[in-house]
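With one protein chain held back, the other chains of the complex are shown just where they sit.
Entry: subunit A
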Amino acid sequence: MQKYDALIVGGGHNGLVTACYLQRSGLKVAVLEKNGWVGGAATSRELTPGFLYSNCSYVCSLFRPEIMRDLELPKHGLQVIAYEGGAVFTRDGDYLASYRDHDSHRREFARYSKRDAEAYERYARDVTRQCRFIQPLLMRTAPDPFSFRPRDISELLYLAKKFGEFSPHEMAETLRFWTMSISDYLDEYFETDVIKAYLALSGIIGTALGPMSPGTAYVLLHHYMGEVDGSVGAWGYARGGMGAVTQALARSFEAAGGVIRTDAEVSKILARGGRTTGVVLANGDEVRADLVVSSADVKRTFLKLVDEDALPGDFVHRVKHFKMRGSSGKVNIALDSLPEFPALPEGSSCMRGDMHFTDSIERMERAYDDWKDGRWSTDPFLDMVIPTTLDPTMASPGKHFMSCFVQYCPPKVEGRDWTDADRDAFAETVISQIASYSPGFRERIVHMEVRTPREIENEVGLTEGNIFQGELTFDQLLFNRPVPGYAQYRSPIHGLYMCGSSTHPGGGVMGAPGRNAAAEILRDLKRTPEQMSKAHDVI
């Protein structure tokens, strides 16, 4: 039986980030991954010859540059390429494009409304102001208001000070922003349906809420606070697909002497006398360590891997009620040629960005209505990208990989489990939507990977296939994420920590939960974190 200083449950990006920092700080660390490959929801797999898919997550912005630098990810092969805007296709055969050039963007909006074109700057300023407030909180452990430790008090004071730098007017704006629906928020700036629909998308992605549900404005912020090389709000492609992020992490980890065990599913986290002693694998092997860090979501960790009687009742109750609802699916498509969208001018840069077909908030809300009824949306909204327009490594020349994020998609179909027939019908809904804007689309399809919440949960392990390991609503953020009193990566069991997206600051391929968790663990071990640089300044 092997003994490590620390075991990481799950080889997703956060697990690997924690693993890297701990290993580099002198601990002997092993990552235990149930699949035959690492990556979690940030993977690139070749499921059909000649095509690499970004199987789950598909674009990159939130991943913290501090982590890329600390862990030498560029040296281990990570490249992130900024992409170029995008478009929403409208039902009347036109489109609304998004351009990187500021004035082109304004003129494009002006095609629909001169007022909205000029309102965009005000909107961007207000969202950027909110980002500037939230960004410094990402790389800090949320203060625990239940504790009176000096550090928590000083962190609370930091939060209060950040907030105090706001004028009363801005404070009011922040509270509104964190609690409003994205639809109401956008109504305060814009009048055009398609413009609002375009901007609302980030407010509901991955979330089991509609654009008219309170709290969705914050979700938009969560998607806006990333960056590509200092360009805040920009999105990019990881060269080689999102698996390039976790592959670079894995190489960095192994280069530091860490051990990765694939096909090593953890079936139980051992707890004896309130203290963890290691894990049991699905094959019955026991692996011992005084530290176990779970990157699995909080429900999977505490409701499946830990014996309930080892946990306080109220904690279990809270975990059971942590909102982590499946709301999205994914269709990955291998294409033998670049699809045509006749609405777009030839050579349009929109093809190199994200494309959508939902041209009004009302359609989005109707799509959500289907989800509430336990069905996938008959008119879903798609976030569609073709990374191979910029990344030559994912398919051979002329061939393309298309990633379609699809919402809404319920965890169960009208209360029963998904069947293969359901999955195929879901895929057909998606393909027929694309085909109605892109003649000949079906004929180009070489292969498809269709993922409903069932497939995502079974393969990646995300409960209900929720991509954020818990919704990003204000009741589940900061010191309430995932459970009040346990927001600092520690759990009720001594030596068992959490480092996944269920923890502050939440989901997306950000790595911040993994890094913050490592900092807390090292603090408990009274070790100075090696190679953990300070969070970048917001200036």
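Quick note on the criterion: a residue touches a chain if its C-beta (ideal position, glycine included) is under 8 Å from a C-beta of that chain, and two chains touch if they have at least 3 such contacts; residues count from 1.
What we mean here is this: contacts and distances are computed from a predicted model.
In the listed set "Nucleotidyltransferase", "Aminomethyltransferase family protein", "GntR family transcriptional regulator" or "Branched-chain amino acid ABC transporter permease", the entry agreeing with the UniProt name of the missing subunit chain is "Aminomethyltransferase family protein".
The chain not shown here is touched by just one of A:R122, A:R442 or A:R527, and that residue is A:R122.
Listed residues A:F63, A:Y99 or A:F401: the one in touch with the omitted chain is A:Y99.
Of the listed positions A:E46, A:E170 or A:D193, the one in contact with the omitted chain in the full complex is A:E170.
With the whole complex as reference, residues 92, 94, 97, 99, 101-104, 106-108, 110-112, 114-115, 117-119, 121-122, 125, 128-129, 132, 165-167, 169-170, 189, 345, 348-349 of subunit A touch the missing chain.
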